[in-house]
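The complex appears here without one of its protein chains, the remainder shown in place.
The chains carry the letters A, B and C, assigned in the order they are written, with residues numbered from 1 in each.
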Amino acid sequence: MTFPTLNFPVIAPQIVLVAAALIILLADLMVANKRILGWISLIAVIGALAAVFVCRSDSAAFPLALGGPSGPGTMALADGLGLFASAAVLIAAGLAILLAIERVGDFSRFEKPGSEKKQARSGDHPIAEAPGPQVTDRAGAYYALLLLATAGMTAMATASDLMTIFIALEIFSLALYILVGFNRRDLRSGEAALKYFLLGAFASGFFLYGIALIYAATGTTSLEAILHNIQPMSISLPFRPLLPVGMGLLLVGFGFKLALVPFHMWTPDAYQGAPTPVTAFMSVATKAAAFAALIRVLAAVASYDRPWLLALAALAVLTMTLGNLAALRQTSLKRMLAYSSIAHAGYLLIGLAAGNQLGVEGALYYLLAYTFMNLGAFAVLLAVQRRDENDVTGDRILGLAGRQPLLAALMAVLMFSLAGIPPLAGFFGKLYVFSGAVEAGLAWLAIVGVLNSALGAYYYLRVTILMFMAEPAESDQEISSGKVETLQPGWAVMTTVVLAVLGTIVLGLWQWPWTQTIAQAVSTLALR
Amino acid sequence: MTEAYLPILVMMVVAGGFAAIALGVSALLGPRRPNPAKDTPYESGIVPLGDARRRFPVQFYVIAVLFILFDVEVILMYPWAVAARQLGLFGLIEMAIFVVILLVGFIYAWKNDAFKWQ
Amino acid sequence: MLDYAWLMLLFPALGTLIIAFFGRRLGKGVISWLAPGTVLLSFAVAVSQFATLLGLPAEERHHEVVLWQWMTAGSFSVDLALLIDQLSVTMALVVTGVGFLIHVYSVGYMHDDPRYSRFFAYMNFFILMMLTLVLANNYLLLYVGWEGVGLASYLLIGFWFEKPSAADAGKKAFIVNRVGDFGLALAIMFIWSTVGSLRFADVFANADVLVAAGVIGTVTMLMLLAATGKSAQLPLYVWLPDAMEGPTPVSALIHAATMVTAGVYMTARSAALFDLAPTSAMWVAGIGAATALYAATIALAQTDLKRILAYSTISQLGYMFLAVGVGAYASGIFHLATHAFFKALLFLAAGSVMHALHGELNINKMGNLRAKLPTTYWTYLIGAAALAGIPLLSGFFSKDEILWYAWQKSPVLWAVGLVTAGLTAIYAFRSVFVPFWGQPRDQKLFHHAHESPPAMTVPLIVLAVGAVLAGYIGIPHLSLIEGWLEPVFHAGGAAAEGAKAAYPAAWVEWVLLAVSALVALAGAYFAYTAYVVKTSIPKQVRDSLGWFARLVENKYYVDELYDKVIVNPLRDLANWFAGTVDKAGLDGAVNGIAGIAGWLGGQARRLQTGLVGLYALSILFGAVALVAWLVIR
Partner (left out) sequence: MVPISYYLILSAILFTVGVVGVLIRRNVLIIFMSVEMMLNAVNLTFAALALHFLSLNGQIFVLMAMVVAAAEVAVGLAIVMTVVRHKDTTNIEDVNLLKG
C-alpha cells in the first residue's frame, strides 16, 4: 500500500485560510470588538498570498498524488496558471476585507432570534426596531465565510482533477450563498440568496453530471489522465461518445459561475441584493477561479478544436451583447455593474475562444485588470452607499465631483478603465483578447467585441456624467440642515478604492512584469 | 443475466398497469357528484380545526439543519474506517483535523444558542 | 537636446495634476499664470527641438526617445517612446503655440466661471494628450493620445452641463468618436497580428508584409474610419456642430485648431501605408472633397456664428483630407497649420463677439458691430479673408497648393475643390458683413456691446499676424515647409518620386493659381452684393427715384438673375442639406442608433422577469443547445 504523498506548499494557501477561518469563528465568541477579526482575516489573506509567492519561487509543479486503481493523478497543481489565478483571488479577497472592515456592521448586525420572533408576530417590520442590547453581530461569521470562500476559490484555481474542481466550487459557492443573504434586515438580500442558491444548486447538478459522464467516457477524473486517455488508441472506452455531452454539461456549470448568457440570469439579482462588499468580492474572485479552472479543463478535454472554440465564441457574443444592452437602462448602479460584469465575462471568453497563446494570455491579464477595476467600482459604490440601505441608485453620485472630488476622480478612472480607454488596464485587456481573436482568424469576433465596448462606453460614461455634469439630488440646504445624511467614506474604504485605482493604472502603464508572469504561466499549457 | 430480473419487470408492469386501470376505470365510469362535505379532509369525522398544513416552529429547521450537517459529515469517516489500519498515523491525523473542524463548528453553533429551544 | 522631448509632456501633466487636486486652494490668480505657463514652457521646449532639428542634416532629423519599456507579450513589445522628426515637431509647435494663445484668451474669457480651476485642468489635460498623440513613436501611444483628446473634448464640450444641450452634445461627441476609434483599434490589432510591431519605423519598413497578407486595404480603410470620426468627415461629422455648445476657447482649441486635425495627422503619418493602398487613398480624397463641398453648402444656411465656423471647419478639414488623399501630405499639413491660425482666430473673435453681446450668436440679430468692436472686427476680417483664400493671406497659399495637387490627380477633385473655394468665400464674407456691417438689427444688444479685455484681444492680434504670415512658409516654388516635411513622407517610398516627374507644365500652375484667386475674390464680391448692397438700400428709396431707379433696378435684374440661377438653388440646396440630410439623415441616424440600442436594452431588461423558473429554463435551454452543438458538430 502506497501512502498518499501530500505536498504541503501546494495547499499552503488553503491551510492558512481555513485555519484562520476556524480561529476567527472561535475568536468571534470571545472578543467584543469585531474589527479585530477583520484584521486577523486580512493578515491571513496576506499570509496566503505570501504562501502563493513561496510556491512561485520554487516554480516547479507540486503534485498531490491520489493513489488509486485508475492510476495516480494529481489533485492540485501549483503551476503558473493556478498561482496567478490564486493571486488574483487573494488580492480580491484582501481588498474585499479591507472594504468591509468599517462597514460590515451595516449588514451583519441584527436582533437575536428570540426577539426577532416576537417582532415577527407583532409587527411586520422587524427592521424598524431600535437596536437594543439583544443585537447580535455576525461579523465573525462574515469574515470566516469570506476566508472559506477564498480557500475554495484558490483551490479551484489550482485544482487539476474534476472532483477537486467540483468540491472547491461547492466550498466557495456554499459560502457565497450565505454571504449573499447576509443582510437579514433586507428582504432583497434573502431573495437574492434564495435565487442564487436554487439556481446554483441546479447548475451544480449539471456540473456534477457532466463530471460523471466524462468519468464514464474516459474512466478518470484527473485532467492529466483524461488528456492521455482520449488520445486515439490509448485504451478502449465504450462510453467515449458521452464525452461531448459531459463536457457540454460541465460548461453549463462553468457558464453559471462565470455568468455567461444564457446562464447569467441570477447575476443581476444576486449582485444587487447581496451586501455591496460581498458583491464586490464575488463579482471578481469567482470569475478568476472559474476561468482558471475552465482554461485547464479546456486544455485537457477540448484540446482546443474548432467546434469548442465556436461554441465559446457564440457564448461570448451572446454574453457581451446582452450584458451591455441590459446595462444601458438601469437605475440601480449595483445592477448596472452586475450587467457590466456579465459583459466583461464575455470579453474574457473571447480570449479563450481565440484559443491561442495571445488570447489566453490576454484573458489572464484581463482577469487581473478586471479584478482591480470592478472591485474598485463596487468599493466606490459602497463609499456612497447609505448605512441603512443595501442598494445604490444614480442619485447617490449626482454631482459627486463637487462634494468629493477625489472619490469622483477615482471612480472616473475606474469607469474609463472598464470602458476600455487607454492607457488604463481595461483597455489593454481588451486589446490583448481582441488581438488574440484576430490572430486566430476570428476577426468578426474582435469586431463584435469592439462594437460592444463602444456600446459599453455609453453607460460607464453616464456614471461620469452623473458625477461631473450634474447637480446633487439634494440641495446644499437639505444637507446642512441634516435632513440628508452626508456620508464621509471611512479611510479603509478609501484605501481600497485607491489601491484598486493604483492597480488599474500600474497594470496599464507598467506592464511587462505582469505580462511576463502571465506568458510564463500560459506557456506550460497545451495550446495551439 | 438480465433474465433474472424479468420477474421484477413483469411485476412492475402488472402493478403499474393495475393501478392505472383501476384509477382510469373508476374515473371513467364512476359518478361525479362533489359536495362540500366530501371535499373535507375527513369526510365522516370531526370537523377539522384550521389548516392541516400547520406551520412548524422555526426551531425544528435549525435542529434539522444541524442534524443533517453533523450526521452526514460523518459519512466521510466510513472510508477512513475501512482503511484505517493501512493509513496508520497519517490517516489518524487527517481524521483528527477533520473532527476538529467539525468541533469548531459545533462550538460556534452551541455558543450562539443554536441548541436552545427559545 | 532632443532627448529632453519628454519635458513637453511633463509640464502640462504637472499642470493638470496640480490644478485638478489643488486648484481650489490655489485660487484664480495662480491658475491664470500656471495653466498658460505650462503650455508656454512646452512651447519653448518645442521651439528648442525645432531649432535642434534645423541644425541637423535632413537625413538625421529622426530621433526616438525611449522613456520606458511599456509592455511585452511574447516576442512583441512596445516602448513608451517619443518620436521627434519634422512632422511631429511641426505639429507640436502648432499645438503648443496656438494652445498657449488660447489659454491666455481663456483666462479672460472664463474669468467669472465658478468651475474655473476645473476648466484649466481639462485644458492642460487636453494639451498633454494632444502632444502624446503627435509625439508618439508607435500606434499604441498614438491611440492613447487619440482617446485622451476625445475624452478631454467630451469633458470640455459638456463643461456647461447645466444646459442640457451641452451635456447631450458632449455625450454625442464621445459616442460618435468611439465609433471612429473602434476603426483605429481594429487597425492596430490587424497591424499587430500581421507585422508584429506597432512602432512606426518598423511598420512602415515592413509595409509590404501588410500588402502580402492582403490586409493593407482593410487597415487603411479602418484608419480612414477612425479619421472620419475624429476629424469630423462624412458621415461621422455630426458631433462637431453640436460641440459648439462648449465654451468658445474650447471650440477654438479643440474643434478647430488641434484635435480635429488628428485624423489628418494620422493619415499623413501613415503615408507609407496609404501610398501602398491607392484605393483607400482615393477614398480619402473622395470623402475629403465631398465633405468639403457638403459642409460649405450647409455653412451658407446657418445663422449661428459658431455653427457657421463649425461647418467651415468640417469643410476645411475636407480640404486637408483631399490633400493627403492625393498624396500631397506636406500640403495637407501646411493647410492644417495655416488653418489652425485663422480658424482659432475666427473662433476667438466669435467668442469676443459673444462676450460683447452676452452670449448672443445669431448673426441676424447683430449688425454694424465694427463700430463697437474694432479690434475684433479687424482680426475677424483677416481671419475670414484668410479662410476665404483671398490672395496673399495664409489660406490662399495652402488652399492653392491643395488644389494644384488635386488637379494633377484628377480634374474632378480640383473642380469640387474650386467650387467649394467659391462657396467658402461667400459664407466667410457673409459672416463678416452680416454681423459687422449694415445697421444694428437689435438695438438693445448693440447698445450694450463693448470691446473685450486685453487678455482676449491680444491673442486675437497675435493670431491675426500669424494668419497673415503663416502662409509665406509655403509660397509656391519656395515652399520651405514642403522641403522640410517631405522627407518624413517619402522615407521609403519611391512611388511619390515618380509622381513628381509627371508634373504638368509650370504655366498650368500659374493659371490655376489665378483661377482660384479669382474665384475667391468673386465669392467675396458676391457676398458683398448679396449681404451688404442689396439689404442696405431700402426698397422705398429705390421706388421713389423714378427713371434713375430703372437703372438701379436693371442692376437688380442682374441680382434677380443671380437669385434665380444661383442664390435660390444654392439656398435650397443648402437648406436641404442642412434640414433633411443633416438633421433627419445623418444626425437622425446617430440618434436613431442610440434609440434602438436603448430600446433593445429595455427589451433585454424585460427578459429578466425575476422568476426562478424562467431562469432555470434559460439554463436548461443553454445546456440543451450546447450539448446538441457539441454532439452533432
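Here is the rule we go by: a contact is a pair of C-beta atoms (placed from the backbone, for glycine too) under 8 Å apart; a residue touches a chain by one contact, two chains touch by 3 or more.
Please read all numbers here as calculations on a predicted model, not as lab measurements.
Enquirer: Could you tell me which shown chains are touched by the chain that is not displayed?
Expert: Missing chain, whole complex, touching shown chains: A, B, C.
Enquirer: From the listed residues A:C55, A:A192 or A:L258, report the one that touches the chain absent from this view.
Expert: That would be A:A192, which touches the missing chain.
Enquirer: Thinking of the whole complex, not just what is shown, which of C:H255, C:H355 or C:R605 touches the missing chain?
Expert: Residue touching the absent chain, from the options given: C:R605.
Enquirer: Which positions on chain C touch the chain that was left off?
Expert: Touch set of chain C with respect to the missing chain: 605-606, 608-613, 616-617, 620.
Enquirer: List the chain B residues touching the unshown chain?
Expert: Missing-chain contacts on chain B: residues 1-2, 5, 58, 61, 64-66, 68-69, 71-73, 75-76, 78-79.
Enquirer: May I ask you to list the residues on chain A that touch the chain which is not drawn?
Expert: 68-70, 116, 120, 163, 166-167, 170, 174, 177-178, 181, 184, 187-188, 190-195, 197-198, 201-202, 204-206, 208-209, 211-213, 215-216, 219-221, 239, 268-269, 272-273, 330, 335
By our rule, only the chains that are shown with their structure count from here on.
Enquirer: As a quick test, compute the distance in whole Å between the mean CA positions of chain A and chain B.
Expert: Those two chain centres are 35 Å apart.
Enquirer: Counting only Cα atoms for the centres, state how far chain A is from chain C in Å.
Expert: About 44 Å separates the centre of chain A from that of chain C.
Enquirer: Which stretch or stretches of chain A touch chain C in the complex?
Expert: Within the complex, chain A touches chain C at residues 194-195, 198-199, 202-203, 206, 241, 244-245, 247-249, 251-252, 255-256, 261-263, 265-266, 268-269, 307-308, 310-311, 322, 325-330, 357-358, 361-362, 405-406, 409, 416, 421-423, 427-428, 431-432, 434-435, 438-439, 443, 446-447, 450-451, 453-455, 457-458, 461, 465, 468-471, 509-512, 515-516, 519.
Enquirer: Please output the residues of chain C touching chain A within their complex, sorted ascending.
Expert: 20-21, 68-74, 77, 80, 140, 143-144, 147-148, 151, 154-155, 158, 161-162, 167, 170-171, 174-175, 178-179, 181-182, 185-186, 188-190, 192-193, 594, 597-598, 600-605, 607-608, 610, 612, 614-616, 618-619, 621-623, 626-627, 629-631, 633
Enquirer: Touching chain B in the complex: which residues of chain A?
Expert: 1, 3-4, 18, 22, 25-26, 28-29, 112-114, 117, 136, 141
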